[in-house]
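For this view, one protein chain was removed and the others were kept in their places.
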Amino acid sequence: MTRISVQSEPFDVGAEVNRFSEGKDDQVGAVVTFTGVVRNNDVGTLKSMLIEHYPGMTEKALQKIVETAVERWSLSDALVIHRHGDLRPGEVIMMVATTARHRVAAFEAAEYLMDYLKSRAPFWKQEITSDGRSWVDAKDEDEDALKRW
Amino acid sequence: MTRISVQSEPFDVGAEVNRFSEGKDDQVGAVVTFTGVVRNNDVGTLKSMLIEHYPGMTEKALQKIVETAVERWSLSDALVIHRHGDLRPGEVIMMVATTARHRVAAFEAAEYLMDYLKSRAPFWKQEITSDGRSWVDAKDEDEDALKRW
Amino acid sequence: MYVVYFAWVRERIGLPKEKIETQAKTVSELVEELKAREERYALAFSDLSALRVAVDQELSDFDASLDGVSEVAFFPPMTGG
Partner (left out) sequence: MYVVYFAWVRERIGLPKEKIETQAKTVSELVEELKAREERYALAFSDLSALRVAVDQELSDFDASLDGVSEVAFFPPMTGG
């Protein structure tokens, strides 16, 4: 019932949110979504963000993260969509959505999905600026975020 | 720039999410939404949920909560829509949305908005079941949730 | 001064809003005055810990002054979201 999509095509966040929320049983009380957008750098020189991934492993890693969250927070459903390829500032990179009986579970599960997706799903970002290309370094704070769970 | 709407009319969550996300500056990296849905009771006898509010004070209280969140988490924008009147199981009651540079700020601010909106905005829920009508009691855990902030 | 009631407070008192002439200096004094009026007020205000108060549409408390106030509201703890 959960859905995972790793794709290069853009997607319509609003349409995905509505589709995700439809047809749930009447015990659902809370839906949380997170959308990640390509943010420009502080000096505004980002031309695009190139997202590389490991086809095959990416889907497996995401599936495992989602299954763990569904189990732990008794989610009614969960959704992950993540793009790869060349994205410009302002474009949507990815989204997650969770739904549960209560708000705390839906929020925590969405944060868990994001924390694990950041550091445990095989995606790599390269920034292309007017000065050239550079791989984005993983942040210690993203690795540290996993300790919460 | 923030928007607050207290209304009896239904609204389209997906359309609101897309409208909220559009036209942001390119420093926005994260959008979080929460949607609250009328959940049936455990025995499935809920006919509808009647939401009463305090016109005038509701908007002021929400405005204050939103301003505090925008300031504290340096949000780029925030949105609150809350319905009143008679709602059936499965109908959307309310939504909040936040947008910020980073995910932690967007998540925390959305949770703050929800926690304060639950216990500090003048809304009251009455459940109408096949057995009659009863006012929903405030939960200690909702009051306790405010201590986090 | 207007006094307004919501949720079960409104139901127990039997009306949503009323205009009151009072010399009460604080919310507490106003509550005592109302309780002395009629049984339905005494019942609605029997357990103040179950009530919340707003003064001129701002959450407040029972110690609050009524000086210059135009609207006082009584209601149970809120259950939004």
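The first chain written gets the first letter, and so on, giving A, B and C; residue counts start at 1 in each chain.
Following the convention adopted for this analysis, a residue touches a chain if its C-beta (ideal position, glycine included) is under 8 Å from a C-beta of that chain, and two chains touch if they have at least 3 such contacts.
Predicted model, so just to flag it, every value in this text is computed and none were measured.
The chain not shown here is in contact, across the full complex, with A. Touch with the chain omitted from the figure is made, among A:Val17, A:Leu46, A:Val66 or A:Ile93, by A:Ile93.
Of the listed residues A:Asp12, A:Glu52 or A:Glu91, the one in contact with the hidden chain in the full complex is A:Glu52.
Interface with the hidden chain, as seen from chain A, comprises residues 36, 52-54, 56-57, 60-61, 82, 93-94, 114, 117-126, 135-138, 142-143.
Note that only the chains that are shown with their structure count from here on.
Chain closest to the overall centre, judged by the mean of its C-alpha atoms against the mean of all protein C-alpha atoms: B. Chain A and chain C have CA centres that are 48 Å apart.
Annotation for chain C: residues 81 touch two or more other chains.
Residues of chain A in contact with two or more other chains: 103.
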